[in-house]
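A short worksheet on the structure shown next.
The complex is shown incomplete by one protein chain, all other protein chains being positioned as in the whole.
Moving on to chain A:
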């Protein structure tokens, strides 16, 4: 019973994260929804507890690179709208 509750909650977090990632016009909110997706996947590895550590480490590396990219985009263009997709062309 507990296993199915946790899996249903992780599916809910996954779908909410995908919805937020696609329909967010703000890059930092997209980063936050990406962390939601990674946590939803991470909670599925209950009994294989070594793989959760690897997913946490990968998510940490990706969050640092994502925030570095967002800050460099903001410094260049002064706006963080997501539909200006040629921002890193300079």
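Keep in mind that, in the parts below, a contact is a pair of C-beta atoms (placed from the backbone, for glycine too) under 8 Å apart; a residue touches a chain by one contact, two chains touch by 3 or more; residues count from 1.
Please note the rule applied: contacts and distances are computed from a predicted model.
**Q** The hidden chain: which UniProt name fits, "Protein transport protein Sec24B isoform X2", "Trafficking protein particle complex subunit 2", "NAD(P)H-quinone oxidoreductase subunit 6, chloroplastic" or "Serine palmitoyltransferase 1"?
**A** "NAD(P)H-quinone oxidoreductase subunit 6, chloroplastic"
**Q** Using the touch rule from the top, list residues of chain A that touch the missing partner.
**A** Touch with the absent chain occurs at residues 2-9, 11-20, 22-26, 28-29, 31-33, 35-36, 39, 42-43, 46-47, 49-50, 52-54, 56-65, 67-72, 74, 78-81.
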